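Heads up, one of the protein chains got dropped from this complex, but the rest are sitting where they should.
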Amino acid sequence: MNRFSARTVLSRAQRTGLMVALVLIGIGAILRPMTVLQTVVAIVTVAYGAAIVFRVLLVWAGARGEHLIKVSDADARAVPDADLPVYTVLVPAYREPGVIGLLMSHLGALDYPKDRLEVFLLLEEDDRETIEAASAVASEPHVRILVVPESQPKTKPKACNVGLEQATGEFVTIYDAEDVPDPLQLRRAVVALRRLGASYVCLQAELGYFNVDQNRITKWFALEYATWFRSLLPGLVALRMPIPLGGTSNHFRARELRELGAWDPYNVTEDADLGIRLARSGHRVGVLQSVTLEEANSDFINWIKQRSRWYKGYLMTWLVHLRSPRATIRQLGWRGILCLNLFVGGTPLAALLNAVLWATTILWFLDRPPIMEEIFVPPFYYLGVICLVFGNATVIYLNVLSARTMDRPDLLGTALLSPGYWAMMSLAGAKAAWQLIFNPSYWEKTTHGLHLPPSSPSSKEAADVG
Amino acid sequence: MSVDVRARTTAAVEKQWIAYAVVYLGTALWFWHSGLVPGDSMSRAANAYYTLFSRDPHLAAIGFVWNPLPSLILLPFLPLRGIVPALTQQGLLVVLMSAALMTATVAVLHDVLRRIEVPRTARLVLTGAFALHPMIVVYSGNGMSEACFLLCLMLAVRSLLIWISEGRAETLVPAGLAVGLAYGARYEALAPVAAVPVLVFLTTFRRTPGPRSRRLALARVDAVITALPGVLAVALWALAGKLIVGQWFATFSSRYGNAAQVSANAGDISLVTGDDLATRAGYGLQQMLGLSPMFAVLLAAALVLAWHRRDPRVLAAVTVLGSVLAFDVLAFLSGTSFGWLRFHITVIPLTVLLAGHVITAVRPPVAAAARTGTAVAALALTLVAIPSTLITLNRPDLAREESEWLTADGAARTRDLTRVNRQVAADLDALNLPEGAVLTDAAYAFRIVLASDRPKQFVITPDRDFPAALADPTGNGVRYLLLSARGAADAVRIGRFGPDPATVPTGGARTWSDTAGNLQWTLVPL
Partner (left out) sequence: MVDVAPARLKAPPAVSVVVPTRNEADNVRPLVEQLRDVLGGTPSEIVFVDDSDDHTPRTITAMSEQDPDGVRLLHRARGERTGGLGGAVTAGLATARAPWVVVMDGDLQHPPATVPELLAAGQVDRADAVVASRYRTRGRATGLSGVFRRVVSRASGTLARIFFPVRLRSVTDPMSGFFAVRRDALDTTALRPNGYKILLEVVVRGRLSRVTEVPYTFQPRQAGESKASLREGVRYLRHLTLLRLAATRHPATPPGRIAGFALAGAAGTAVNSAALWALGEVAGLPYLPAAFLAVQVAIVWNFAVIDNLVMPPGEHARSRRFGRFLLLNNSLTPVHLGLLYGLVQIGGMHYLTANVPTIVVVFAVRYAVTSRWVYGTPASGTFGTIRRAVRTRLALAALLTALAFPAVVAAGWNGLWDRGPAVPLLIPVAAAAALVAGRIRPARTDPDVHDRQVDGLLAAGFLTAAGTLLLLMPDPAWLVPAALAFLAGAAILLAGTRTVARLRWALLLPLMTVAGITPAVRNVVDDGLRTAVTLLGRPAGPRSADAGLVTAHHGADLLLPAHQLPGPALAGGVACLAISALVLFGPTMRALARTAVAAVTLAAVTVGAVLLVLLAGRLLGPEAFQVARLPVFMDLLLALVVVLFVARWSPAPEPAGPVRPHLPRGRFALVALVALAIVFGLQTLPQVEWLAAGSVR
């Protein structure tokens, strides 16, 4: 197993380091509480400032020049079937009897010769209803059902690893059960990977949603993903930084993936972790212009469960890759470190700290306690105010801009209401932090099929209560 | 300052840009050397100065009467005071800054002319017509906020022009930011903050294909992208003012603000400009035509040609600069502005850009002779502004502020005032007073506080404990009250001795007067 597994969230060195740090802070807090508080506030405001500058830099870099890999429909179709390699499609699914039915219709639309296509449905042993639903649907020869034997941790990456062992294809990709990929995506990936050469091991296709207008949460989700895939990800590519991969529609060269040890079964965001490990081993990741539609989460609690799993995964990835700082700096370079800390680690921490800082701001306006004037030392106080005011304004401004660039002007209201979304994020951040300590490898299952009309019995399968 | 301005400036312009930089530097040094740095510039420099070197240094000391940008720009350079004390004591820094900003404005103007494809020679002449315009030269050297304001407006014009010609939504962001920044410089930027989004809305609505609802939605989003920075700037400045000074728009409502000062010396303003609408309009027209006699002709020509060629690019300059001009004219006509000549300064770049548009509008399908003919005519109409401005500057009734610096007796008066203030500062330093010994109203004593080597001896209005010190001076360690003789809203004098300046006791107090003998400053011991 690779050394950077999230089996143990904190390595021994990190654990001792953490203990020492906590003890020091404890002593400091007793002796001179004010200086400790001031230093904490200073660090937090500087980190916030850096995160906001980094985000503006990314958007600015992303907007200048083309960083998306484009393969026209004609080029994709030009490749004769004989030249196409064997392609393996892994579809992990857990408790999705309703959505499996739709799967075959969506994957059936893939424009790829059936004899060179290998589709594996990865189902858990104890998930009887999905297995029956799948076996009823999986009629075509190139679709095989792989039952993953019961073992801990019961996570999506573990199922994908099992699928990868059976895969015979030169290229591998992952789709969720409810995904609707662009029919030419496989062909485009083959053409792009052959054109870009061996240094490119992975292509991340863009993710979009088919139920954007269901309610406010799906609109926020769509806006966030459009900003991520249209300005932040190209920015990371422009600045040659490691790319945290998305959950699905990433296309790999099977051989290099196996060398790298594939996915870390203990990390709940195995895709982000793999993105960092790809960068560490010097491989490059491209962003393919081809959209896979999936279901945006439309229910508040369901969304919190999904988002808290992602943040927990980002925190695990961040801790795992800070395990041996020297090696990480040597392999990733200062750009990688910056991206790792500000993006992978920063996003969940910022979400968590947002709530705390907003609370202090409200407390300040409510009651103006004198102690807060001491805690916020002037230079950091002004930096904090600038972060609070201009930072938030900048992000809202970028949201409005991306609503315009993704040609969805009706999302203007949604973009202006982004603070509501941040509040939900901070709630998810708090839940992620809680679970990271008490239950790191638990896979917070998201209920799918909420976009289907309520009367259909399929959407009523029992979701395991958290 | 966007990146590609530096990259794309061609070699020829390089020399021209340096030439103007030298001219402006010379003007600045002349203003500084002859002690003619105007009060507004020194006051803005003082606002920046208080935040770092006053008795109670804090950012909010920047003051809320003026918009903060011109003072904020000076902040990073204030520590150089240790090396060259004249930078702050005699206002050298503020004049050098305005020279640099005006040079940048010229560079941006040249880039705009290049983007609307004005032929090279006409472009150089037009840039020269703007750069060497007497009003521009004067305001490059006197440290006033006009330089910073014009730079922001030109940046807005440039970005708006790029958006109108290319149409990519991303280019609206720099336009929005520039307009927001302009509000930081002067409050007249309220006009473009309102006008530019309307232009963007109408342009997008008119030129996007598709159903009406989609065009409306796109136009609305574009307008919001343009308006958000400006609206945010206005809202934040108002909120900061409310939180710290207790008034949403201190520029208008505070005792030192516009309205108060205008009403305070309304008498002599109307004496000069006339108090009824007709005479006031006449006076304003004289000022505008003085600065740019052929503005109306060029405006009409440019608009007709633009309409004829269906080319909306001229609207960029007209909307940004025109809205500021209209705002000032309306303010003056409604009697709420001083009616200074500099309020019409935006007509100069507007005329140059209109000439540029006229020249580009006449394109190859038109015969070469006609093209050069119109070009020469346009250049002539622009260049005639220079002599007319020289005449206007020499008429003290039209150029009331400028006459204080350029006419012989006006310069003498200003020089004398500067001497008196430096004298007061020197005398106070000689007394070797402890910290917080002299209570004074910074709105009038800013030159003295700047000139003094020991700024901490003064208790000034931005200090957070000023109200307490004013209420009980002796209790707070104050030994002297420094009162301005003719300050209309001098908080200390009015606070202690009531509104009538005559009641100030002269016995035992030390006084300073100018060479003409009228009293300037009184130092009352407690």
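To keep things simple, chains are lettered A and B as they appear, and every chain counts its residues starting from 1.
One rule holds in what follows: a contact is a pair of C-beta atoms (placed from the backbone, for glycine too) under 8 Å apart; a residue touches a chain by one contact, two chains touch by 3 or more.
All values reported here derive from a predicted model rather than from experimental measurement.
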Visible contact partners (per top-of-document touch definition) of the missing chain: A
Contact with the hidden chain (one of A:L110, A:A134 or A:I304): A:I304
Positions on subunit A where the hidden chain makes contact: 299-302, 304-305, 308, 363, 366-367, 427, 430-431, 434-435, 447, 450, 454-455, 459-460, 462-463, 465-466
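By our rule, only the chains that are shown with their structure count from here on.
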Computed distance of Cα centres, subunit B from subunit A, in Å: 49
Residues of subunit B that touch subunit A when the two form their complex: 58-59, 169-170, 173, 214, 217-218, 220-222, 224-225, 228-229, 232, 236
Contact set on subunit A toward subunit B in their complex: 63, 378, 382, 389, 393, 396-397, 400-401, 403-405, 409-410, 412, 416
